[in-house]
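Dropping the structure in here first, questions after.
With one protein chain held back, the other chains of the complex are shown just where they sit.
Residue numbering begins at 1 within each chain, and the chains themselves are lettered A, B and C in the order written.
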Amino acid sequence: MKHSERKFGDTLLKVDNITLRFGGVKAITDVSFEIREKQIFAIIGPNGAGKTSMLNVINGFYHPQEGTITYKGNPRHQMKPHEAAETGIARTFQNVALFRGMSTLDNVMTGRLLKMSGPSMRYYHNKLANMPVINYLTYPAMWFGDFLLDSLYWGPYQKEEVAHRKAAEEVIDFLEIQSIRRTPVGRLPYGLQKRVELGRALAMEPDLLLLDEPMAGMNLEEKEDMCRFVIDVNDEFGTTIALIEHDMGVVMDISDHVVVLNYGRKISEGTPAVVQADQDVIDAYLGVAHEEDLNEN
Amino acid sequence: MGEFWEFVLAPVLIFESWQFGMEVVISGLLAGVMYSLVALGFVLIYKASGMFNFAQGVLVLFAALNLAGFIGLGIPIPLAILLTIGVMILFAIVVEYLILRHLVNQEQIILFMATIGLAFFLSAFGETIWGSDVKKLDVGIPQGRFEPFGIQIQYLELTAGAVAAALVTVLAIFFNKTKIGRALRAVADDHQAALSVGINLRTIWIIVWAVSGIVALVAGTMWGAKSGVQFSLSEIALKALPVLILGGFESIPGAIIGGLIIGLGEKLAEVGWGPYVGGAIEDWFAYILAMVFLVFRPQGLFGEKIIERV
Amino acid sequence: MTADTFPKLLDRNARERGPRPAIREKYLGIWQTFSWSETRAEVETIAHGLAASGVQRGDRIAIVGDNRPNLYWSMVAAQALGAIPVPVYQDSGASELAYVLQHAEVSFAVSEDQEQIDKLLEVQETTPGLKTFVYCDPRGMREYEQDFIHSLDEIKQAGKKHKAANAGFYDAEVARGRGSDIATFLYTSGTTGNPKGVVLTYDNLISMSEMSVELEHIRDDEETLAYLPMAWVGDCLFSIGQCYVAGFCANCPESQETFLTDLKEIGPTYFFAPPRIFENILTSVNVRMQDSGRTKQRLFRYFMGHAKKVGVKILQKEKVGLGDRFKYWLGEFFVYGPLKNTLGMSRVRRVYTAGEAIGPDIFDFYRSIGLNMKQLYGQTEASVFVTLQPDNEVYADTVGKACPGVELRVDPDSREVLYRSEGVFKEYYKNEEETRKTKTEDGWVHTGDAGFIDHNGHLKIIDRAKDVGVLNNGSMFAPKYLENKLKFFPFIQEAVTFGAGRDHSAAMISIDMDAVGNWAERNNVSYASYRELAAKPEVYEEIRRNIEQVNADLAEDSELSGAQIARFALLHKELDADDGELTRTRKVRRKFINERYDAVIDALYGSQSKVHCEVETTFEDGRKGVSAADIAIMDAKLAGGAPLAKAG
Partner (left out) sequence: MFYREAGQFYTSYAKDQGIFQLRQDKYGLWGILFIAFIVIPVGLYLLVQGGLMAASTKDYLYNSIFLLLLVNSMAALGLNILTGYCGQISLGTAGFMGVGAFAAYKFSTGMNYRNQHEDDAGELVSQLVPMLPPIDNPLILMILAGAVTSVVGVIFGLPSLRIKGFYLAVATLAAQFFLVWCFSRVEWLYDYVSSSTIQVPPMKLFGLVVTGSETVMRDGQQVTIYPAAETKYLICLATVVFFAFVAKNMVRGRIGRAWMAIRDMDIAAQLIGIRPLATKLLAFAVSSFFCGVAGAMLFIFYLGALEGAEAFNINESFAVLFMVIIGGLGSITGAFLGAAFITLIPIFLVIFFPWLGGQFGIPVSTALVEHIQFMIFGALIIIFLIMEPLGLARLWQIGKERLRQWPFPY
């Protein structure tokens, strides 16, 4: 099915005139774009174009000096990475950033941490959080109650652990990594590590999934698998995806909307077809390869 | 002035008698110079191998023990110094051969723990050979003191200051002007690059360990001359750690200035606040100072702000 | 009411052992277990759902997919309604699938996942009757908007509604079933021509299940692994027949990749596998042992040697000295026990193998470490059981005695084996001609296999009756017999022999990449690909030695000594089911191979030492291409002097 026929929702994330500097160096200059719900959104550009920095800005790891980001309709300013995660932004990394000391299952389970609030805390959030004074008084007790349950691995906590294990297993099943469930991730080949990392992000049930070169360093077969997973995630869960990718074939195939960065500036934007035909893009990006080809001939 | 302010300002109030104040300052700076010397050896090793050498303090003790031991055997002082230098070089070779080469590519934390092990071994080894009693170390530094402007200054303190200054100068020349020195700096900047231009990493390690051994010898000699050679020396030398935190692990000027700040600070604190709280706050003041400092400036005095990349 | 159909047996089990496990599936990391009462409830719901979707008595329902509880339930649910489930090999290609679906006039298909649905959609045009698709796994199915595709969950929902509206419907439908009704169509992928649909009744399957359960003392606490294709009669008999009759638990593995882990986790008490699997396991045992430490290797060799000496005797409860017994006990602790454990067979009480001849070494290996492995001989047409080796009467080269209730005879002229039993199939569906050819008026079935009954009363199978030929020297030529002998060598994966109507026998061999590759690495023989490895003179030399050993064996048999192999070639590619060279059950398709490799065969009977061979092949990713190579031909020494002795 062709993606251009697809219907997207409202704007999920709006980036307005973002400028990011490190000391005197401008990594991103005055970039704006919009990501709409259920879109597969690609950010492309030559090396050093500021793509990864852009993702870092989106999930609060870098704080831009200028510009605003509006996410789910709320403008935000200084946000910490874990707060971004709490609002439903998940992320994978260019160089796999798994927890190497843990197994595949545990890595995926860490993705559930935000959802594992603990039975007492859940009660607190449902019942007590809105009551003035009482909320402050009961918070520590509720927190400590959960902590005790955790440390005894008992009753309600065990139930919670089981429920989330099931959710994690569903992700494992989805990504077809059952056979490496108990393998420490450090021992896995690169392609599988990338898949586990995607699994960890999926376990968070994110609204916006940021993928930093999900197919880098993969062979053809692994790339095809990963493409399938990205599309499936988008289809099955309706997750909005923003990805950085170098493989132009992949980008053109799977993305609905493309933004091209060069030297930290946006030089083009549109559907894959539009971008592909843009002379600026060809000059900045595709043109390089083209010229080399000519020289070789 | 209320009691409270008297307490808070105590370190400043000692300058009511400015001669006494100056004496405190000088002895603080002297202690600082000693810390700097230990820290210097540390920085050398950290720069060249990325190794957080916890054993540097013990190295000071070990060098001093050897020197004191040799002198105790009746060996003439210059020869004893040469012998000790020889021991330190030999030690560097042994460390490289037995430990460093086996720990290549290990995580830094592992290297750090290994140096703790080395520290344990070395201190016990030195004392097994030379005994654990307190030794006097007399390398001919004139005793006594003089009193310009009514300030009492020990000759030892002056000598130590001068030696430290000389050592720093020599090291600066060594690093900037000699071929080996430049090679060392290259290694510090980029291991891979250094290897690719044919610098032998193992040789480099031996050299830095030997050089920091010699720096330790100088430090040990000064400390030993002042207060005798004993186990507590290595514990005093631990104070080089807060110095490093203040100055940054990779900066030689940082080590020196950090040392002076710590030395001065803890002496003023001790003399000023010590009496109020039962004394001996020197034991921990440096660490708390460094810790508080770290919270506000994690990269140290001279470090650059780290941009984390993901 | 006697339980003469599977739905009735299910009712009985749900009543008698309701909370006991009936089926398990490793899914989402754990063994999801369903008790007999849960199973019955599921089956009832699905049956209602199928009825609600218009399934009628006598309709054919295709079952496509890996072994999954939902598929087993759908099968029994269909049977409860009097519909006929037709399980289909899940890896069969579109054309094969289309044929079966058309031939069986399937109107309804229950499949595992998107992959199977896609295949079904592909063949839908050519299969006019096929109207409704059901899938179990919703993954990737979101975009399928066709109104004839339903998820099994939808069916179950509909079933619940239907049940509410039609109380007693299920019980009534089940009660209508009779033992003489058709239970299923099983399509056998014959070596030639189109598959034939074997029609089996409940009586067929249940009588054979009851017979075997009683004969082999199968209890209701057995655990088995349901991993063989559902379309194969064995799975139908073991995972449904015996399972329902004895009331034990079948376990479905998580996926094909995790089969070995799952096997180890479950630790079945009752295990069936074709010889090929046992062969693979033994190969992996040997390869892994080679990487083991010296002490362990020595220990292993020492105790395996001892096991060879007394293991089988101890298993068969023969007299063994106290010292040997103690040593065997030590061996059990140090080697056999751990070995069985790592193979997942610690708890196994009975192991069966069938389908092909098994190598005597392999057979003895398993028996000597204390696994009660037995051979049986069976056919789809017989509802599996024809002969079975009784305990303590187990030989590597026989397939055992006729099972109780099975009559057996060998045609003296054609040497063909015939049998008659309650398990004998009703007919080939819509193929009276074949039915008449195979099944005589008085119920005897031609097996198509040549064999004889030896002095112990055991049946010995030589080959397919039609394949047994005569060499020009008058000697009997049984290709499969030769091929099996060859395949018992670890380096030889597949072999095809020729000789009927020729002057001498010749063999075309494809090597075992794993075993030979491992050997090559240890002997510093470098290679980059299968083709290169197969062309290595060193490899040829090893294979030649194997062949000459076979020749020596043959020389001892007066009837077969003339069939010794004089020339052979190593193929540049593996024989592959995807290329149509083998059947899905990995039997050689002789006719096809004869045409395909005619150049090689000519060379084997010519004088040249090299031949160019070019064949079309299907790559792993489904693309087709041409695989070409120069193949060397080598001579092998004949044993016993006189291969042509009889010619004179």
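Please note the rule applied: a contact is a pair of C-beta atoms (placed from the backbone, for glycine too) under 8 Å apart; a residue touches a chain by one contact, two chains touch by 3 or more.
Given the structure is predicted, the values throughout are model-derived calculations rather than measurements.
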item	value
Chain not shown, its touching partners among those shown	A, B, C
Omitted-chain contact residue, chosen from A:Asp16, A:Glu37 or A:Glu161	A:Glu161
Sole residue of A:Asp30, A:Asp150 or A:Asp247 that reaches the chain not shown, by the stated touch rule	A:Asp150
Contact with the hidden chain (one of A:Lys38, A:Lys51, A:Arg200 or A:Lys266)	A:Arg200
Given C:Ala41, C:Met141, C:Leu299 or C:Val320, the one touching the chain that is not displayed	C:Leu299
Residue among C:Cys243, C:Ala273, C:Met345 or C:Leu533 that touches the chain left out of view	C:Met345
Positions on subunit B contacted by the hidden chain, ascending	52, 98-99, 102-103, 106, 108-110, 112-114, 116-125, 127-128, 132, 235, 238, 241-242, 244-245, 249, 277-281, 283-284, 287-288, 290-291, 294-295, 298, 308, 310
Residues from subunit C at the interface with the omitted partner, ascending	24, 29-33, 223, 264-267, 285, 288-289, 291-293, 296, 299-300, 333-335, 337-347
Absent-chain interface as seen on subunit A, which is shown	59, 61, 80-82, 84-86, 90-91, 93, 97-102, 106, 109-114, 116, 147, 150-153, 157-158, 161-162, 165-166, 200-201, 204
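Simple rule for what comes next: only the chains that are shown with their structure count from here on.
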item	value
Closest chain to global C-alpha mean, per-chain Cα centroids	A
Averaged-CA centre spacing for the pair subunit C and subunit B, given as whole angstrom	76
Whole-Å gap separating subunit A and subunit B, where each centre is the average of the chain's CA atoms	47
Multi-partner residues of subunit B (at least 2 other chains)	none
Junction residues of subunit C, two or more chains touched	none
Subunit A contact footprint on subunit C (complex, rising order)	27-30, 139-140, 142-143, 254-255, 257-258, 261, 621
Subunit A to subunit C touching residues, read off their complex	1, 105, 165-166, 169-170, 172-174, 176, 178-179, 181, 221, 232, 235-236
